[in-house]
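All protein chains but one are shown at their positions in the complex.
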Amino acid sequence: METIVMAKEKIVLAYSGGLDTSVAIAWLMNKGYDVIACCIDVGEGLDLEAIQQKAAAIGAWKSVVIDAKRDFAEQFVLPALQVHAMYEQKYPLVSALSRPLIVQKLVGVAKEYGATAIAHGCTGKGNDQVRFEAGIHALAPEMKIEDPIRDWHWSREEEIQYAKDNNIPVPITKASPYSIDQNLWGRANECGILEDPWVAAPEDAYERTTPIEETPDQPTVMEITFKEGVPTALDGKEMPLDQLIMKLDKVAGENGIGRIDHVENRLVGIKSREIYECPAATVLLAAHKDMEDLTQEREVAHFKPTIELKMNELIYNGLWYSPLMKAMVAFLEETQKVVNGVVRVKLFKGNVVCEGRKSANSLYDKNLATYTSADEFDQEAATGFIKLWELPDKVYAQVQEKAQLKKGAATDAH
Amino acid sequence: METIVMAKEKIVLAYSGGLDTSVAIAWLMNKGYDVIACCIDVGEGLDLEAIQQKAAAIGAWKSVVIDAKRDFAEQFVLPALQVHAMYEQKYPLVSALSRPLIVQKLVGVAKEYGATAIAHGCTGKGNDQVRFEAGIHALAPEMKIEDPIRDWHWSREEEIQYAKDNNIPVPITKASPYSIDQNLWGRANECGILEDPWVAAPEDAYERTTPIEETPDQPTVMEITFKEGVPTALDGKEMPLDQLIMKLDKVAGENGIGRIDHVENRLVGIKSREIYECPAATVLLAAHKDMEDLTQEREVAHFKPTIELKMNELIYNGLWYSPLMKAMVAFLEETQKVVNGVVRVKLFKGNVVCEGRKSANSLYDKNLATYTSADEFDQEAATGFIKLWELPDKVYAQVQEKAQLKKGAATDAH
Amino acid sequence: METIVMAKEKIVLAYSGGLDTSVAIAWLMNKGYDVIACCIDVGEGLDLEAIQQKAAAIGAWKSVVIDAKRDFAEQFVLPALQVHAMYEQKYPLVSALSRPLIVQKLVGVAKEYGATAIAHGCTGKGNDQVRFEAGIHALAPEMKIEDPIRDWHWSREEEIQYAKDNNIPVPITKASPYSIDQNLWGRANECGILEDPWVAAPEDAYERTTPIEETPDQPTVMEITFKEGVPTALDGKEMPLDQLIMKLDKVAGENGIGRIDHVENRLVGIKSREIYECPAATVLLAAHKDMEDLTQEREVAHFKPTIELKMNELIYNGLWYSPLMKAMVAFLEETQKVVNGVVRVKLFKGNVVCEGRKSANSLYDKNLATYTSADEFDQEAATGFIKLWELPDKVYAQVQEKAQLKKGAATDAH
Partner (left out) sequence: METIVMAKEKIVLAYSGGLDTSVAIAWLMNKGYDVIACCIDVGEGLDLEAIQQKAAAIGAWKSVVIDAKRDFAEQFVLPALQVHAMYEQKYPLVSALSRPLIVQKLVGVAKEYGATAIAHGCTGKGNDQVRFEAGIHALAPEMKIEDPIRDWHWSREEEIQYAKDNNIPVPITKASPYSIDQNLWGRANECGILEDPWVAAPEDAYERTTPIEETPDQPTVMEITFKEGVPTALDGKEMPLDQLIMKLDKVAGENGIGRIDHVENRLVGIKSREIYECPAATVLLAAHKDMEDLTQEREVAHFKPTIELKMNELIYNGLWYSPLMKAMVAFLEETQKVVNGVVRVKLFKGNVVCEGRKSANSLYDKNLATYTSADEFDQEAATGFIKLWELPDKVYAQVQEKAQLKKGAATDAH
């Protein structure tokens, strides 16, 4: 006698190893799915093996772990660096950058195993839910999406009860007051006492940066090499981008660099107060800008911020895989061809000082700039330049003066 | 018998008391002008009385001095602060801000004394010549302009000889290697060793900032009060803006804040390397931005940088008195009405940390932002929001997928 | 014996006199409200008296009608004209402009009668629901909103049955295949055959414009006078803006002007195909731009489109009452001060030709522009201007050439 077993639908779950997504495995199984737990390392220092086993133990149909640090650095962090991504001029887009990478991997796993759905563990009031769902549908428009946390409406106590009922280990340590997300580009922290924006962030809100009071009394001076806009070496030593970032992050963090305190506008319409730590990002953003100051032609330098503002918004708002993003990246790549050279940075007590820079593509021409006798600048040209430069405003002033006089005369005549 | 004396033409000279403009008095007199020397104090700490006497001694027909610090702070520095003026995201527009103020005063003096011409002492390769001439003609389009330094084509030695021939005192101390301009908003320094952008600026290039190594080991914490975008008080003590800036400048400078090293694009088409010191500006710009982060509605916050970029350009490029500037200021003023409140800053070893902020106009709503049970945010709304937010990109993905398939099918058919 | 009657909650309903909002009166009454039907005339040519009686007959607690044509023209159409509002460079924002006016009136009525809620008759897939709700909450954040049509989920048949059950007159004529909204600034038409963007709009889709084939064979030439950006007179005859628009609309429509066929991006994420007729708008937008070409200084002319794009978006997206809008209007008003003068337009067979223009604020200076001997332009100045204008790109070319050579040499050496 034959038994026909209907195959269950498969779902890929973005799995972190924490309580929420562990409970989600059970919840999705109870909903009838075969769950593929997928943990993606973007540099938060996870114990991938333990996480893999945990998911399997809970009952995941498959437990996958992926070291995506290199991909993350090269495909996501790099364009963000080159476009000087600073949301609202303050925040270097830590979480917003990892989401599209994670989405890319989740969709890849889903296609590999023939899954029809993807699940994430975002809450209903953050930006990440948008980034996950918009990203997934931009890559796989027909994919079904499950969002257990937004769906189950449980209190903390109910969630723990469900965990116990399903034999899911519950952490016994008191939960941190903070909600944290991190990767190799930085660390984001919110909640708890930070919800009062008048209160200074306490030291325990920080982890990757030494308080300035305890930083070394000697500066660290480093040379950062750029090739076509890519940081390729520290002090002349070449290394892959993810390693370069992690190495620099450590040194910069020890010098107290990269703390950011930001009341920001979320895509979902509210303001929230966030504490970020981005040691490497802070250094690299300053150094890359400095390199560009030397090598970008003026019109490029003055228009690029318009692209920067918009690309920031796209990334923050979860539109990494939009067609506008692709066009922007094409613009960006074209501008990076000349960004070659070395910037010497001094890291000291929270400060990044770009104190020297040189480049074969340097547009700084000493013989044009100098006030010494080597001067090659044609000072006569200035007179003609000014005449035409000021002409529209001069004519404007003349005309308004005359128009005013006429008006005055007309008024006097009454 | 009567003697008819033809009145000479009068010219107003922007007079600094230095060698160049002192020689210019004589040069203009020799050209047949009655010279009105006009020295305008914008906070560089001049000995106005001595300067006034010096011009008179050289033979100026009139020697005028004007303390313009208050006007400078309120009419020129303030809008620059509110628009977060940072040329090329680095330089808070020190000299570019004082030029239109000086121009305003020069034109005022010219009208008072019936002068037909104005003279300035700029060289032919800087931005200031443009700012002076464009500014003068925007206010007084018919005014003649003389520019002795650009005109006389002398070497240093020839200038000194001319000075001696005309009984003008020549400074005996060796000339500084640097070319410096300063006012209450900052200090600009170029030339000498700074002309090599790979070389770190030596300590003697700085004057208003203590090297970080020698700054106090205890932070200075201050509260800065804003009313409609105007900084009105330090630690609750109200004071006029020029005094507030100068007071803050001292404290911030002692904490090593405000050094800037910038390879910038001049309007006249060359790159130059500049060292700026802007202690107060650095603090106020950070604090004002922080105040805005709390009080500006999202769309305002996200569009204002577009205005900022353009206004920066206008100011740097000498177009302060252009009609576009007026329209931008109208925009700006409208946005400042809600910028009320207090920012608590910590000044420490080169760092400005905005560590707390509060406002009656705060748009941060704890009950919307919180992850505690006080949460008032409608998390259900997110699902609908995401659906419409991602819709254009989802349709785009579907369509391109289908178009690709069709193309593929067409290709296969061959 | 006394009977205590609990006062019902009052709701203001945006009432058009059509079937949907008539049924809505009954539906809201059945939900327990006292309904204040409020019909606002923005120039669609309504029989206000009949509408007022109809609402009363259905049982409205109060039936209010408001002639808002003047307010609409002066407060909403005017800024749109001055900012050259053309959504996606095609559509002069017909409905998007009337919504904030209607919202303003509804909120006013609600406050007058102490209503706690406002109802509108929008469907769930258009932009108007957003404009109504965002507008209402921007003016009265605590106001409750009802949206019967989105809520009742009825088919056409069910709705008609409900109408009959509640003694609401049902139109016996066959429903038009189109969905139409209009006001004095134009007419919007969608649905039916128009839903296929490859099909040309049939003649019966148009109402306010004569087909070109049937327009007069003689052009109509008119002079339009502007004062500070406001069209104030036609052929020298002054009239209020709403009358000027309606008069011009008739003439322009008779000349076949103002048909627009637009596949546009809705805020709710879909593309829709719309047919607009905007005779007066088309003429006034062309004439106002022409007036600005003559009177706006170059930098204003070149930056204003950036403001225009954003303001277009704000209006289309229902953010009329946002603080960014206020700041933009401040910018706009400042630019309009010089927009004075007369434009002579020729209306002919669908074309608006601005064939002449004059202004006391004209910045066109024949003596600068002419190629005759009256020329006052300093042609020598051009040489200097070009030298500095091209300098950044020239240096760029030199540097890249050199960098390329070096690279080449390095490669050759291998």
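Per-chain numbering from 1; labels A, B and C assigned in written order.
The criterion applied here is as follows: a contact is a pair of C-beta atoms (placed from the backbone, for glycine too) under 8 Å apart; a residue touches a chain by one contact, two chains touch by 3 or more.
Not measured: the values here are computed from a predicted model.
Peer 1: Given that one chain is not shown, what are the shown chains it touches?
Peer 2: Computed over the complete complex, the missing chain touches A, B, C.
Peer 1: For the full complex, which residue in C:185, C:206 or C:396 touches the chain that was left out?
Peer 2: Missing-chain contact among the listed residues: C:396.
Peer 1: Of the residues C:18, C:240 or C:356, I need the one that contacts the missing chain.
Peer 2: Of all options in C:18, C:240 or C:356, contact with the hidden chain holds for C:356.
Peer 1: Return the single residue from A:314, A:342 or A:381 that touches the missing chain.
Peer 2: A:314
Peer 1: Could you list which residues of subunit A touch the chain missing from the display?
Peer 2: Looking at subunit A, the ones touching the missing chain are residues 265, 268-270, 296-297, 299-300, 303, 306, 310, 314, 319, 322-324, 326-328, 330-335, 338, 387-392, 395.
Peer 1: Provide the residue numbers of subunit C that touch the chain removed from this figure.
Peer 2: Interface with the chain not displayed, on the subunit C side: 88-90, 123-125, 129-130, 133-134, 137-142, 150, 155, 179, 190-191, 195-201, 212-213, 217, 259, 261-265, 267-273, 289-290, 293-294, 298, 301-302, 305-306, 309, 313, 317-319, 321-323, 344, 346, 348-351, 353-358, 362-366, 368-371, 373, 375, 377, 379-380, 382-383, 385-386, 389-390, 393-398, 401.
Peer 1: Which subunit B residues would touch the chain omitted from the figure, given the whole complex?
Peer 2: These residues touch the chain not displayed: 297-299, 338, 340, 360-363, 365, 368, 378, 380-385, 387-389, 391-393, 395-396, 399-400, 402-403, 406.
Assume only the chains that are shown with their structure count from here on.
Peer 1: Examine where the copies subunit B and subunit C touch and state whether the two sides share over half of their residue numbers (same) or under half (different).
Peer 2: Looking at both copies, the contact residues mostly coincide.
Peer 1: What whole-Å value do you get for the distance between subunit A and subunit C if each is reduced to the mean of its CA atoms?
Peer 2: Going by mean C-alpha positions, subunit A sits 38 Å from subunit C.
Peer 1: Centroid from C-alpha atoms only, then distance subunit B to subunit C, rounded to Å. What do you get?
Peer 2: Measuring from centre to centre gives 40 Å for this pair.
Peer 1: Note the residues in subunit B that touch 2 or more other chains, in rising order.
Peer 2: 265, 268-270, 306, 319, 322-323, 389-390, 395
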